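Removed from the display is one protein chain of the complex; every other protein chain stays in position.
In order of appearance the chains are A and B, and numbering begins at 1 in each one.
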Amino acid sequence: MRGTQEFRNLLNERRPGHSLPRPFYTDPDIYALDVEAVFNACWLMIGFSAELPKPGSYLAMTIARTPIIVLRDRGGAIRGFFNSCRHRGAQICPDGSGRAAKLVCPYHQWTYDLEGRLQHAGQMPENFRADDHSLRPIHVEVVAGVIYICLGETPPDFAPFRRALEPMVKPYNFENAKLAHQYVLVEKANWKLVMENGRECYHCAANHPELGITFPVGITEKFGAEETVRAQNYCMRMAKHGLEVGPDDGSWWQIARFPLNEGMITMSPDGQPIVKKPMLDVDGGDVGSLRFAIEPHNFCHALGDFTFMFSIFPVGVEETHLIAKWLVHKDAVEGVDYDVPSLIKTWDMTNRQDRDLSENNQRGVNGLGYVPGPYSPTAEGFVLRFVNWYCEHMRAFAGVPSANIAEVA
Amino acid sequence: MRGTQEFRNLLNERRPGHSLPRPFYTDPDIYALDVEAVFNACWLMIGFSAELPKPGSYLAMTIARTPIIVLRDRGGAIRGFFNSCRHRGAQICPDGSGRAAKLVCPYHQWTYDLEGRLQHAGQMPENFRADDHSLRPIHVEVVAGVIYICLGETPPDFAPFRRALEPMVKPYNFENAKLAHQYVLVEKANWKLVMENGRECYHCAANHPELGITFPVGITEKFGAEETVRAQNYCMRMAKHGLEVGPDDGSWWQIARFPLNEGMITMSPDGQPIVKKPMLDVDGGDVGSLRFAIEPHNFCHALGDFTFMFSIFPVGVEETHLIAKWLVHKDAVEGVDYDVPSLIKTWDMTNRQDRDLSENNQRGVNGLGYVPGPYSPTAEGFVLRFVNWYCEHMRAFAGVPSANIAEVA
Partner (left out) sequence: MRGTQEFRNLLNERRPGHSLPRPFYTDPDIYALDVEAVFNACWLMIGFSAELPKPGSYLAMTIARTPIIVLRDRGGAIRGFFNSCRHRGAQICPDGSGRAAKLVCPYHQWTYDLEGRLQHAGQMPENFRADDHSLRPIHVEVVAGVIYICLGETPPDFAPFRRALEPMVKPYNFENAKLAHQYVLVEKANWKLVMENGRECYHCAANHPELGITFPVGITEKFGAEETVRAQNYCMRMAKHGLEVGPDDGSWWQIARFPLNEGMITMSPDGQPIVKKPMLDVDGGDVGSLRFAIEPHNFCHALGDFTFMFSIFPVGVEETHLIAKWLVHKDAVEGVDYDVPSLIKTWDMTNRQDRDLSENNQRGVNGLGYVPGPYSPTAEGFVLRFVNWYCEHMRAFAGVPSANIAEVA
């Protein structure tokens, strides 16, 4: 329906400052466009280079319906490929992580090296050209240990984001980190509802008692810190350690460092560090949180002692999978320096509360009674930003002129 | 597909006196039209005012995909609203029943009074007008304690039905009743097959041994009672008590009182009363059954000692939910005056048998071998009436001239 008048009308129907017309949250045809225009074309954050410690280490996952594999090649570089054999298309590596010297398709044992070149294909005729049957690569960018991929042929310009993110993230030393925990949470809600939920804290005070202990739930869109004396002190203290505060942003990304609640050092049940071996060893880990986020699907919070990653992947018009990961220093010993239940508690509770809220939002939006409502310009600035980004992105995709909505800054 | 030639052709393909062409039972696009034209536009019977005993008592449920809430306001009137917050559309009250002083959306705590007015919305700007963000009302009519709703903007004329139903139902004193039991039964069949099943007793003798003990399974469309001496005696006896027999009907409703099988007083396993405290205290409860029913989805049987309600709600092209409720006098004490297993047995068995029949009907209709077959004019008059009503309703919706099918009276 990409070029249809119906879709153009829907895009034009959207009222500035308001949530989207119902079909954007419920229509399978628009979902298909979302996958094509957004998840098959934008940069996505999928994990950390620390998850690929050695040549042959790989991470296989499915983006919407597309299986991909990201691996460390023999030279140590991180590469990505579509995870479909060039013979009959079978998935080569099962989703998950592992290590392999070569990529061998389980179906007919077509074998690829870690650079994606076909090395073996049995019983093929003389005129078969292995060179024409390499694995198809995907775009990969690694920024100070954070892995971004893009399935599209012509990815959006990555350089400005890299320039902004690299110095902010570098002090956390992600290359020397390890994955402490990860899971997939199934949410029966459209991916945009899940993202709208994840882009504001207007709902936090009433719904996230655990998060609210440490997270400044009254925070507004800027995640800035210029308003209070405490914030000024935080900025000065960070500057002393050479840590920029920001905020910095682009059309599809935002980066900012901000202080937690008074007296709170990390996002733990009591605000005190839960990993003895810190990632960023400054002021006893009292460095607030570095939030870095990209549209359409991700945010991370890097704290003194651990980093939390939140990336969502759509599975259907009303089903979304959240991949959550927790990263700690690679020398932190589980059971000695940290325990997983404590490490994940704050965000795990928050994730599940948000899942319930998003699913409930979906149920309400499904109804005849739903009409798009107004976002709070102060409390939902990041939501507005996400929704505006989405609408502009889809307008461009559908060939509809920009709506020229001033972004809420 | 509402205005398409394909749909017009399908409507014209229907052969008078016969079941519908296959796509009406299997096509997801026609299902979507059914929801729009029928369930989002017609009067629906959802329950009893006795379920809303006090101001703030509410009943929340989902009609197809639309969550609604029906409640008793501070003045004691029964009102209905779409159960979607005017902010971002979240469902306000979870499906089920309860009581609340105000309606508070769980997402961002937008708060509405029992009349639907927005009373609180945090962090909204100066120019935000709460008056523009009241809950959207739905139409509600209460007839002697029976609640009807309509989601459409312009409901069908309700007055004639009210005039006919009110005097028939009033003697049962539904306002002084209470809900003794309710459940939802999932049926994997198109809602029209479920209704066709519920509109005839041609299948009863062989399939409903429990119901057949008390229910006159040979009954024909009229549910009338003019044919036999026993029926004449019944009419005279009812007249003596001021109870009209009918039948009365309109294009989308039917009302009639009729006698049960010889010697049977109520629809119980042995035909004897199972609730000691009667709803209609006349002749020891020996008043037959008052059947009142509306297209597209409901029938009730009011007996001397209890009332059974059957309302179906479509969930998908091949999935329908039956909501069954049993009402008794509010002073009847469970475990003393009645027990639930005995109370529900006859209709519960019947519901489950009908579910199996409808699902089996769906399987057969799905096949290439299905061709619409003829209804028995005597034994399936009410089915014919339902199907004719449906076809005429859809013709009007699609802008196709009436087929002028004479209704079987």
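Quick note on the criterion: contacts are C-beta pairs under 8 Å (C-beta built on N, C-alpha and C of every residue); 3 or more make two chains touch, one makes a residue touch a chain.
Owing to the predicted nature of the structure, the values given are computational and were not obtained by experimental measurement.
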Original post:
Which of A:M1, A:A90, A:A206 or A:V282 sits in contact with the chain that's absent?
Top reply: A:A90
**OP:** Could you tell which one of A:R65, A:R99 or A:R352 touches the chain left off the display?
**Re:** A:R65
Original post:
Of the residues listed, A:V38, A:L151 or A:L343, which one is in contact with the missing chain?
Top reply: A:L151
Original post:
Taking the full complex into account, what residues of subunit A touch the chain not shown?
Top reply: 40, 62, 65-68, 81-92, 94, 106-109, 122-125, 128, 133, 135-136, 138, 151
Original post:
For subunit B, which residues lie in contact with the unshown chain of the complex?
Top reply: 19, 26, 196, 202-203, 206-207, 357, 360-361, 363-379
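Note that only the chains that are shown with their structure count from here on.
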**OP:** Return the distance between the CA-based centres of subunit A and subunit B, expressed in whole Å.
**Re:** 47
